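Got a structure for you, written out below as structure tokens; questions coming shortly.
As you look at this complex, bear in mind that one protein chain is not there, while each of the others sits in place.
On to chain A.
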Amino acid sequence: MAENVALSVAPLGPTESDPERCEGEEEVRRNEAGENKQTGPVAGATQNRLAKLPLSRIKALMKADPDVSLASQESVFIIAKATELFVEMIAKDALVYAQHGKRKTLQRKDLDNAIEAIDEFAFLEGTLDV
């Protein structure tokens, strides 16, 4: 799996001044922070590269489709990133409805309203648990 690549690099050697090793160390720190998750100012720079969602889970979802035989690592990554963008988008769109209702808490009905109103979310109709 993609995320395991970083882990396999990590164990080789502790502190080194070799510039190539520095990258390895950064990976170790990142991984210690919890797989591909990050906080703080560094997050912005590497956010684009690493996906927040675990690629293994994304891949498992993809394999659930019987018509899918193989998927490249890149395709798994891109779907992970796209899903993150999707979550951001639907959250923001739902927020508009909460604000209409003068609420600061996003509720399920705001989601439902967004899904009904926005064309791109039409595929979700009837798919979510009531």
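As a convention for this text, a contact is a pair of C-beta atoms (placed from the backbone, for glycine too) under 8 Å apart; a residue touches a chain by one contact, two chains touch by 3 or more; residues count from 1.
We adopt the following convention: contacts and distances are computed from a predicted model.
Participant: Could you tell me which of "DNA polymerase epsilon subunit 3", "F-actin cross-linking protein", "Receptor ligand binding region domain-containing protein" or "MADS-box domain-containing protein" is the UniProt name of the chain missing from the displayed complex?
Facilitator: The missing chain's protein name, per its UniProt entry, is "DNA polymerase epsilon subunit 3".
Participant: Suppose we count only contacts with the excluded chain; which residues of chain A make the list?
Facilitator: These residues of chain A touch the chain that is not shown: 1-2, 5-6, 8-9, 12-13, 20, 23-24, 27, 37, 48-50, 52-54, 57-58, 60-75, 77-79, 81-92, 94-95, 98, 104-108, 110-111, 115, 119-121, 123-124, 127-129.
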